[in-house]
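Quick one: structure below, then a few questions.
One chain of protein is taken out of this complex; the other chains stay put.
Labels run A and B following the written order; every chain starts at residue 1.
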Amino acid sequence: MTMTLTRTATARPHSTRRRLSRLITNLWLVAALVLMTVMIASQRPQLLDPGNMVAILKSFSIMVMMILGLTWVIAAGKIDVSFMQVAALSNMLCAWGLSQGWGWWPAIAAGLAAGLAVGLLNGWLVAVMRLPALIVTISTASLCASLAAALGKGTVIRIATPGPLASLLEPHFGDAVPLIMLPVLALAALAWFVQERLTMGRYIYAMAQNEAAVRSVGVPVVGLTLVLFVFSGVCAALAGIILAENLASGQPMIGGPYLINGLTVVLLGGMMVHVGKPNILGTLTATLFIGVLFSGAALLGLPDYQRQIIQGALLLSGLVVAMLAARHHGERRKGG
Amino acid sequence: MAEPILTASGVSKRFGPVQALRDVEFHVTPGEIHALLGINGAGKSTFIKILSGIIQKDSGQITVAGQEVHFRSPEDAIRAGIATVQQHPELVADMTGLDNIFLGRENPRRGLLSRISQRDLERRAEALLERFPVDLDLSQEVGRMSAVEREAVAILQAIAGENTRVLILDEPTSTLTDIEREDLFSLMGLLKAQGIAIIYITHQLEEVFAIADSFSMFRGGTCVARMTVEEAKAGQVSLADLMLGEAMGDIFPPRAGTVPGEAVLELQAIALHGDFKPVSLTARKGEILGIFGLVGSGCDELAKAIFGVAPPDRGTIRLRGKVVTFKSPRAALDAGVFLVPGDRRTEGLVLTRPALFNVPLANLRRASAGRWALKRRRVQKDARTLTGDVALHPPSLTTPASGFSGGNQQKIVLAKGLYSQADVYIFVEPTVGVDIGARAKIYALMRQLSRDAAVIVISSDCDEVHGVADRTIALHKGRQVDPASGVFSRDALLMAGIMGEVAP
Partner (left out) sequence: MSGFKDIMRQSARGLGFLALVIVVGAALALAEPRFLSPASLNGIARHMAANGLAALGLTFVVIVRRFDLSIPGVAAFAGMSMGAVIAAGAPLWVAIAAGIAIGAAIGLVSGVAISRFGLPDIVTTIAVGSICAGMAFLYTGGRSIFQNFFQVGITDLNDARVLGLGVSLWILLAIYAVAWFVMQRTRTGVAFYATGENPVAAHFSGIATRRYIALAYVLCAICTVLAVLLILAESGNAETNKGANLMMPAYAGVFLGAAILGGTSVLATLGGILLITMLLDGFALMGVPYYYSDGMISLILLAGVLAFSDSARNWLNSFAMVRAARHAASGEKG
């Protein structure tokens, strides 16, 4: 006994056209990145100078570290606007600990512990207490910012001795690549593996779509949400520690600009590979894209504020494209 | 006869003052397809929720394979081998059918950090399809699948991996076309052949004879009959009579007896693709027009089409002789059409707010006497009068609507309708979840309304439509069924709505 459930099962377009369109969705941002790099470099060859490359890749590494966790939080349909202040807090805590004579390793541990604590707090309030993620993270963000400022009594704390990460920030490989990029990329690769090959990655995306469905098959949604916020907090804290090493100081106000940067990158990255879904590979590419764009813009003499406007416009247009893609995808959930 | 795989005896459940289930006796044997029948509110869904562990019984005994069980959560039921497919199965729309089937069970080692091997999933899917040879493209995303394909995915999800012995299907056919339904039945046949017992809830009585081996009839919170289809055929049992029990004519108000007045609302072959085929009817002042149709017959969609929620794509609507097109409920309300929606909790009321807020909501212009500021004292007076007219109990204007019983919530919606002073009132499922006393009051109010307005009652309760309306039609799978001559008798209306046939 067989059924005729599908009448169009045959003649599926396994054609080259399908493969091509897949390739385009996977790689258009990479192509745009290459194109942009070539265009800017033709105007300002300094863009590809080893010195400039190191600067771009260093900020790339720090940025990726900062928003690796955020990528998944947003992919799961939640929001975290505290990550940049968590970085600021761990940055200041690290510097403050050093100024108290703790030594580097305890200082790093303290920074990480701060990220873990804030992540746990966020996750607990969102997942267990079911408070709105925005209200929770906006509050913990300003709490972290306050603590960060308080540690230095409102000012910068200088770090006298270079720490264990200092050598990682030195340029290598033809003086163009900072070593820090390798562990960051390794971590991203691990995250990519988790996202693509392990159950957790699958549940993250399923959760954003239909949390009830995921819960009804017995997936621990509360635990998963908690893990995501903790991961976001720890990643951001790690970024704050790298920043402390990189700037040889703790800067209480360092968080601010990373909010809009981070969100832009995550959402822009969500436009490739899995369209409409933030993902690790997209985040990597988009971070590099924004890094090159800003470096190029600075070389071309664009002031800071124009970059901010460009970034907002990028984010907004990214949102529109994502929404159109989702609508095209046949998702009929009402937006309100 | 084989040993029953699942039995229930003396199962009772009470929700506050309402006795939802009373001493239910039930059993089903392996390989049996068992239909669960009964009108809305008969207790079927409560019973199913107890069997699938969503709610807990107050008393009674449930056994699976001879062992007594106590389900505290859906997980417990699944572990005992009872899988349930809800009426609207929860699936992840942009994941493939394959990934949905094994969601949460990708790896025998459950947890967040287990490896997913897509090849392994495919192998397991193949094995599953070998047991149940369904011709289904599992690499397709569920969001792009048809209703029956989604149902099949949900069934496969329910039976995959676990040692499912009982499968509960909650109204799986309500949204399916005839051909799709045949597909589903053949899948059910495959499951039956594997020795899985299927409990199958349906409103479509003709399906019982097509697919089921036996059935249980629920009425008034208890199982009033259990018999095999052979027994029913041999005894010439009328399922419809069993379902309704003795007719309850006494709660309906006397019919108008007068000649209906002018035509207020005329539908001329309006249709909405995918929901209902051309419908033509005339609603007049002074009479109640009844439309009987089961869930999925397009009744709800017809009401919403008239009311401007999802406007029809063909045909014309005339209101007092003038052609109108309502693009939104606002336009319909302005023209004097009021809908008492079928889902009063989401569509009818702001539950967090009291009657004083809800009653004037659909006619804020009146509440502010055409100005901007509300005439609070006048609104309060009107609301008090109207809630008195509908006999709201308790007669509080300040208790949030969520604090009232279903019947009294519906009365608040009625007061809201009265406040709107419409010319056409459309009632959709007006008495679902409403107790008998409030029902009589609601019917009386409909009759009262019909003196000055056209009233249309749309319901899946045949007795209700027949009892309250002066004139009836039926909707069967989106197709209008008119009486052969004059008016439908109760049985003819039931046949028209359930089978789509016009009795001579």
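Operating definition for what follows: a contact is a pair of C-beta atoms (placed from the backbone, for glycine too) under 8 Å apart; a residue touches a chain by one contact, two chains touch by 3 or more.
Computed from a predicted model, the values in this text were never measured in an experiment.
Shown chains touched by the undisplayed chain in the intact complex: A, B. Contact with the undisplayed chain is limited, among B:Leu121, B:Cys223, B:Val309 or B:Ala415, to B:Val309. Summary of contacts with the chain left out: across B:Leu37, B:Leu242 or B:Leu333, the touching residue is B:Leu333.
In the full complex, chain B makes contact with the omitted chain through residues 307, 309, 328-330, 332-334, 339, 341, 346-354, 357, 360-362, 364-365, 367-368, 372-374, 376, 394, 396-399, 416. Summarising the interface, chain A meets the missing chain with residues 79, 81, 125, 128-131, 134-136, 138-143, 145-147, 149-150, 153-154, 252, 259-260, 263-264, 267, 303-313, 315-316, 319-320, 323, 334-336.
Just so it is clear, only the chains that are shown with their structure count from here on.
Interface of chain B with chain A (complex): residues 74-75, 78, 90-95, 99-100, 103-107, 110-116, 133-137, 140, 143-144, 148-149, 152, 157, 183, 186-187, 189-190.
Those residues of chain A that touch chain B in the complex are listed here as 1-6, 9, 12, 194, 197-200, 202-203, 205-206, 209-210, 212-214, 216-220, 223-224, 227, 329-331.
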